[in-house]
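With one protein chain held back, the other chains of the complex are shown just where they sit.
Labels run A and B following the written order; every chain starts at residue 1.
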Amino acid sequence: MNTLINGLCLGGIYALIALGYTMVYGIAKMLNFAHGDIIMVGAYAIFVTLSMIGSPIATVVAILVAVVICTALGLLTERVAYRPLRGASPLAVLITAIGVSYLLQSIAQLIFGSQSKPVSMQIKIAGVDSLTFGNVSISISSIVTLALCIIIMVGLTLFINKTKAGCAMLAVSEDRAAAQLMGINVNAIITLTFAIGSALAAFASTFYLMQIPSVTPTLGSMPGIKAFTAAVIGGIGSIPGAMIGGILLGVIEKFALSIPFLAPYTTAIEFAILIIILLFRPTGLLGKKRREKV
Amino acid sequence: MSEYMLETRGLGISFGGLKAAQDVNLKIKKNELYGLIGPNGAGKTTVFNLLTGVYKPTTGTFYLDGEELTGKNSIEINKKGIARTFQNIRLFSNMSVIDNVLVGMGNQSSCNIFESIFRLPRYWKTERQLREKARELLRVFDLDDERRTLASNLPYGKQRKLEIARALATNPKLLLLDEPAAGMNPQETAELTDTIRFVRDHFDMTVLLIEHDMSLVSGLCDRLTVLNFGTTLAQGDVDEVLSNPEVVKAYLGDD
Partner (left out) sequence: MNFKRFKLNHYINYILVLALLIPFAIIGLTGSIKGSTSLLLTQMAYSMILAVSLNLVVGFLGELSLGHAGFMCVGAYLGGFVANYMHTVIDSPLLVLILSMIVGGLLAAVFGLLIGLPTLRLKGDYLAIVTLAFGEIVRTVFMNQEFLGGAMGLSTKTYGRKLYIIALVMVLFTVFVAQNLMRSKHGRAIQAIRDNEIAARAMGVNITYYKLIVFVIAAFFAGIAGVIYAHNTSPVDYGFFSFNYSIEILVMVVLGGMGNITGSLIAAAVLTFINFELTTSLSGDLAALKFLIYALILIVMVMWNNAPALRRVRERFNLGRLFAFIRTKLSKKASEDDSTKLGTVAWDKVPTKIPMDAILSTDFKPDHSFEADKPEKGDQK
């Protein structure tokens, strides 16, 4: 039971990151490899804010700062690195994104060093940090993480399906040229997508720090790759797919870790699942099939 | 040996209920220049895709020189002798002109990977043969002087020609040309007409071509099939078909 809760929690985080990947892929048709590192930057932003102010509202301020910084960073990378390459081959864009990822990591390491920095983000309500039901104890931060993840996902789904901007995003992901002809500002939509994706990354870094309270320059890379895996498993470009994929992967990871025999192979198992799913459904669980015209 | 080089019997395909082509019956004689025309979206390219194994037909069969090829994949069909060009030019743009043709000739060299890597005698022999043949082909198309140019640097008209040359390089019995004159000016079109006729005579080729340019079609083709909404509207001799009121209606609208 604990494992399941932990898995759901981790899955929620993966899902949030995966949403960023999947939205950017769906709309900009590019794999934003640096997404994981935006999480890392968010985590450092939280770390710095927390160490500067010590008041009780520090946590909230820190989250806000992280959101602002991540969004700004997302927009900056999009503008500087990806927009000049719009229309170039996917391979070129992918390699650039890998470059951006490395750039962020190395800059973080130069500034903060490779040592991990402790960040305390435990949330306590009425002085308790976990609730106990019988022999199951759930930490408050897990509950908060899960609840917020669900709220964010629902909000995002509503945003995409109910608002004008969301509609425009769907249109751009369907057919960029046609959307442009219909008077949609494609560049603005792509910018908006990056902004949302990066803001989600900031939340993901918050939740990540609640689970693992320390920051390193490479913090983002593994969760990033795994969340990307989750997005691919769910069918990249599909928002419900990213949620399902993320939660699936989180639960699998925690269960694998809880079985001593499998624990060392956790990463291998997750990636093996990715390969197996892609073999049977080459576009992921909920992905749309696309065919090249002849 | 069959009377017809290509025969299709009730060939059709549907995509999720949409019948992109249905009941297409073509009978193309050996050494014939056959035209496939029709308004936009009539399913002409779909027929080509069926004949080259890009799509598998949902109904019907087709035969090349009496041999059934229904359901075979692109590679097998190419080996059996159907080659095509594309509506939107699909050259190997970062390879030289001669390399483009040599790719098409790959099926005529028996040299395996091991022999290629270690440069065994057979490599040199087959490579020399292929190159001679390729240059001969390029000379026919007046491309020999540009054989080392990158395909993407050729002018448009020559790219079209190179596509035809590349298709011929696979040593086909039947050549499918998908809008060879698209985007050409009248002079280039006239030149192309000569080239296609020359190909038919020189290589003893059977040609099936999709075209919108009626001057090209009426000047070149022996017989025609008109498609509309995936079905056959008319077929037969050129003059007969083009004066058919149904065809005029499909092209100019009903008024």
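The working rule: contacts are C-beta pairs under 8 Å (C-beta built on N, C-alpha and C of every residue); 3 or more make two chains touch, one makes a residue touch a chain.
Note that the coordinates shown come from a computational prediction; the quantities given were computed from them, not determined experimentally.
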Contacting the left-out chain in the complete assembly, out of B:56, B:119, B:139 or B:202: B:119
Selected from B:63, B:203 or B:251 as touching the chain missing from the view: B:251
Per the touch definition above, residue among B:8, B:45 or B:232 touching the missing chain: B:45
Chain not shown, touching residues in chain B: 15-16, 18, 20, 39-46, 52, 54, 74-75, 78-79, 83-84, 86-87, 90-95, 99-100, 102-107, 109, 111, 113, 116-119, 123, 126-127, 130, 148, 152, 166-167, 169-170, 179, 182-183, 212-215, 242, 251-252
Contact footprint on chain A, counting only the chain that is left out: 25, 31, 81, 84-92, 94-96, 98-103, 105-107, 109-110, 113-114, 174-175, 217, 221, 225, 228-229, 232, 236, 264-268, 271-272, 274-275, 278-279, 282-283, 289-294
